[in-house]
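Every protein chain of the complex appears in place save one, which is left out.
And then subunit A:
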Amino acid sequence: METETQKYQIDVGNLMAYDPYHSFSSLPQDREQLVKECLQKGTELVQAIADVLFNLPSTEDRDGPIVQLPPPTTRLPREKHLPKPKPPTKWELFAKQKGIKNHKKDKIVFDEQTGTWKRRHGYDRVDDDKDVPIIEAKMTDEPGEDPFAKRQVEKKERVEKQEKNRLQNLKKAAKVGALPSHIQLAATALPITGTQSAPKKVSKDELENVAGMAATATASGGKFDKKLPGEKSAKHPGKYRKFLPVAEGSGMGSQEQQQTQKVLNKLFAKHSHEILDVDKAVTMFNVKKEKKKKDWQGKGKSSSMSDKLKPKKKSNFKAPNKGSSKKGASKKGSSKKVKTK
């Protein structure tokens, strides 16, 4: 066996044996011959591994003898990098510097207000905002301030601050590559200056629109600007509105004329009154009439309302009451216009 193990390189951890000295004396031409020879040699090698394996100390199990394999000697690369240690958080650094040590606190605390044992944190906890009926006034209290609201605001601030700290620590960990496996840091859009919160998520289309607008917001319409690498040209190059040529001519030139002619023909036609939807006109007239009535009834109240709704310029020139009446009159005029149509 000694000679065998020297002859072969055996890695029991991987159950592998290698014979570096094997060479065919004469390469067999026949495939079957080759296979046979290989299997024969393979059996020898496997036997060599088995010699070592079956002589390892084993424990008897229901399913068979179990041996403890030595670790593999053939070095194979890892699949992923070694887990990196998490960098200490800012608080941990501070605590270490100051010599602050964590001491265990009980999970439940006696609540004097209700006289029961309650959780320290979480749902139905001790000293919950909901359970505080009275807050005693202090000398430092500002008059006119709601202490309950203040408490809530303070709590919210503390939560926000903690969230900010957490993000900072995570960023630091991400830099080292030691982010916990289940956490991802995702970039969101920058908040627009002047607004309070960041917009949730900007779609690709929206971004393209904005980029296009920005790119064309020069006197030359962005024509002479340098393009960034990978930047595409704006989706809407040039004009949006199109006008038909006014000068007379054939083809395109006559189109404008045709269009206007079409409208005029409709108006001057024999049955032009059929264009008017009589039912609609009548209902419109009725509605206006009723509104007018209402205006007259609730003169005082409605006038102030209408005043608010109206642009300021007009109210400067005319009295509010008259303004409302004027409004009605103008409406009348418009309804009349419908009639004339």
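In this section, contacts are C-beta pairs under 8 Å (C-beta built on N, C-alpha and C of every residue); 3 or more make two chains touch, one makes a residue touch a chain; residues count from 1.
Keep in mind that, in the parts below, contacts and distances are computed from a predicted model.
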| item | value |
| --- | --- |
| Undepicted complex member, UniProt protein name, chosen from "Rab GDP dissociation inhibitor beta", "Gamma-tubulin complex DGRIP91/SPC98 component", "Ribosome production factor 2 homolog" or "Trafficking protein particle complex subunit" | "Ribosome production factor 2 homolog" |
| Touch criterion as defined above, residue of A:184, A:220 or A:297 at the omitted chain | A:184 |
| Missing-partner contacts on subunit A, residue numbers | 13-24, 27, 31, 34-35, 38-39, 41-43, 45-47, 49-51, 53-55, 58, 61, 63-69, 72, 74-83, 166-167, 170-171, 181-191, 198 |
